[in-house]
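Below: one structure, written as structure tokens.
Removed: one protein chain of the complex. Kept in place: all other protein chains.
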Amino acid sequence: MLHEDVVCPFCACLCDDLKVETDNGTIVKVDNACDLGNHKFLRDDNHRLKEPIRRTPSGWTSATLQHAIDRTVEILLGADRPLLYGWSGTHGEAQSIGVHMAEVLGGVIDSTTSVCHGPSILAIQEVGHPGCTLGQVKNRADLVVYWGANPIEAHPRHMSRYTTYTDGFFLDRAFKERKVIVVDIRRTQTAEVADEFILIKKGGDYAVLSALRAIVRGKSDMIPATVAGVTKEQLLRIAEMCKKAKFGAFFFGMGITQTQGKYKNIRNAIELVDELNRHTKFTLTPMRGHYNVYGFNEVCTWMTGYPYAVDFCRGMAFYNPGETSAVDILTRKECDACLVVASDPAAHFPKDAVRHLGEIPTVQIDPYPNTTTAFCELQIPVAVTGIDAQGTSYRMDGVPIRVKSILNRGYPTDTDILGEIYRRIKEAKRV
Amino acid sequence: MRVILDVKPRKNPFLPVEAECLVPKNFVDEREPRDLSVWVGNKERRLEEVVTLTREGTATSPEDVELVLRGDTSRFKRVGEYMEAGRITIEGDIGMHCGNLMKGGMIVIHGNADSWLAREMVGGTVRCNGDAHHYCASGYRGEKRGMRGGEVEVMGNAGDFTAEYLTGGSVTIHGNSGDLTGVEMAGGTLIVHGDCSRVCANMTGGTGYVYGMVHHMIPTFRFRETAIIGPEKVKMSVFEGDIANRGKGTLFIKVYKYPL
Partner (left out) sequence: MSELLIRHACVVDPVNRISGEIMDLAVRDGRIVESVSDRAEVIDAQGFLTMAGGIDSHTHICGTKVNFGRYMSPEDMRAGRTLKKGQMHSTSGYSVPTTYGNSYRYATMGYTAVLEGAMAPLEARHTHEEFMATPLQDTMANVLFDGNWPVMEAVRDRDVKRVAAIVAWVLTAVKGFAIKITNPGGTEAWGWGKNVTCIRDPVPYFEVTPAEIIETLIRANEILRLPHSVHLHCNNLGTPGNYSCTIGSMDVAPDLNKERQSLYVTHVQFHSYGGTSWKDINSKAHVVADAVNRKPHIVIDMGQMMFGKTTTMTADGPMEFNLYKLHHNKWSNHDVELETGSGIIPVYYSRKSIVNSVMWAIGLELALLIKNPEQCLLATDNPNGSPFVKYPEIIALLMSNPYRQAEIATLPPETESRISLPAIDRELDWNEIAMMTRAGQGRALGLRKLGRGHLGLGAIADIAIYPLSIGAIDPSKEYTRVIEALRLTRYTIKNGKVIARDGEILSNRNKTTIWVRPKIPEQHRMDHDPDFIRNFERYYTVRMSNYPVQEAYVPESTCIETEAVW
């Protein structure tokens, strides 16, 4: 059976033009997806956990769903400071339940945001977000900047769907009319297709952004001959390109969110875009990673007021990344139980944080065994959103798209499992 | 009057204890401490379950009260929050948010202070004999103003984002300070005796002094002149900025290095 306009549940490009062919409960062909999307659909079969598993002294054994839920409820209710982490790889309806659970438990809920684009959000909270939907870029942009981002490898269809290689309403021969600037500490694959590549010394982004801001303001006298390896002459040229553009679009990634200064780097980028808006039209978009990481921020915000790292221990929401974020809580051993949903912290977190995961009762809800599995006492497999579960997802620019279910493999969804756990917790707490 | 609060051993000493009830004014009346609670994770506990309380003397007002915290207070958060008068002495290390939103009185920490020491302070004095972690004397996310008044003094080193959003009052670090010390500063006085990095980035007002070395000096400050400062007659470079941000702050720096 041919499914059209399928939404890819991998990265936050959230391409919704995939064609997926299924045959007898298997995915046999995928068109229009990039390598990453292909892999997600075509290799799904081989890797799924068949049923819940629990750890015993003699190794892993299977568990009934009933036992798995019972045990998860027991762990969460027994904790003084439970941490509910992950969320970026599932649909919004499940994320909502997660937030409700954290509230009723008096625990902390956090998402992969805090190790990814959390700094972007922190910067937005200081200076706002001059943004737009991706179609504005596609139809209007004659200048695209990728700063600390390597879309050819991390968001492979970004450039062909939204920026460099796509035609737009106002640009007939977009590829010729558009200019691309890439800023990075090394010559990435994306740098190879740039019209202008800025090689910057590690940790130098902030200084370069400050310099560009001053130059755009018309004040360049105080800037030294080179800043972080970039010549003043190149800085002046870049500033001029930006000011002369009819519509500039700035995209950025981990290259500046996760390097020294973190959110201050992003803030500086936003303030540069603000300054450019006094001369021409300029927008800024974070290259979000997981296909629904932004969705968690949206859901968590309309429910609690804050986009991630929310602590409910006092019966209302308290937000302070650095204190209420998962890595900090785990590293400081501040939580005594953990539920991981739709993410793989053990593969990404610092060693001390991961060690603590292994020291406390940890349960994971995830279709596939992963690095985190090694630190859990229990794992419950669920349907994969976009393959056998449907729900809402938010693209990197905030556009919400409903991700489809194209098969039924007989798994419960995140919403089913979390819904049941939440119901039982409410019952126990007589709410 | 002194009230000594001796922290009892806890089953899980890593769980944070939210102790915003620990302000002098809550101890004036002898009976009140019985009604005070702290939160250990999501569990409310009576104060006396968590500390042993010993009184020495009496008091008629908060000014006469000194709280002495003894034992492992390194995870005790929000001690001295909204404090208006009196004194708190912490013999060991103290947890996050000590002296939050403080209006008056004095806090002395003999050990080290965790992050967000004296956050959004409005008045009073905080002295930390050891090191302060990150966000010492800073603001809260999204607010335009941070610390607005009072004095913070750290005898040891301070971490990153020290005095972020400083708007008034004074912050003195005797040791080294971390990255982006004084970032977004808008007023008040910041003094660092040791080294720091990227000092006063994006500054719009106020005055900063660094008697050590500034690493990764922000390239958008305009050099004005050299000046001889203070009774020790230190020769310093005087900068204005941050020009990138339309800033009109002033920086006095002894030694600096650009990120070339």
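Some observations on this one:
Letters A and B mark the chains in the order given here, with residues in each chain numbered from 1 onward.
FYI, contacts are C-beta pairs under 8 Å (C-beta built on N, C-alpha and C of every residue); 3 or more make two chains touch, one makes a residue touch a chain.
Every value quoted in this text rests on a predicted model; they were computed, and no experiment measured them.
Only one of A:298, A:377 or A:416 touches the absent chain when the whole complex is considered: A:298. Within the complete assembly, A:17 is the residue of A:17, A:70, A:196 or A:377 that touches the hidden chain.
In the complete complex, the hidden chain is touched by one of B:14, B:82, B:140 or B:223, namely B:140. Where chain B meets the chain that is not shown, the touching residues are 140-144. Residue-level contact of chain A with the missing chain is found at 4-5, 7, 16-17, 92, 96, 100, 103-104, 121, 124-136, 138-140, 161-162, 167-170, 246-247, 274, 277-278, 280-281, 283, 297-299, 301-307, 312, 314-319, 392, 394, 398-402, 431.
In the analysis below, only the chains that are shown with their structure count from here on.
Chain A meets chain B in the complex at residues 79-81, 105-107, 122, 125-126, 201, 203-204, 206-207, 210-211, 213-214, 217, 219, 221-224, 226-229, 260-261, 264, 267-268, 271, 312-314, 319-323, 332-334, 336.
Residues of chain B that touch chain A in their complex: 12, 14-16, 18, 39-43, 75, 96, 115-116, 134-135, 141-142, 179-180, 183-184, 198, 201-202, 216, 218-223, 241-246, 258-260.
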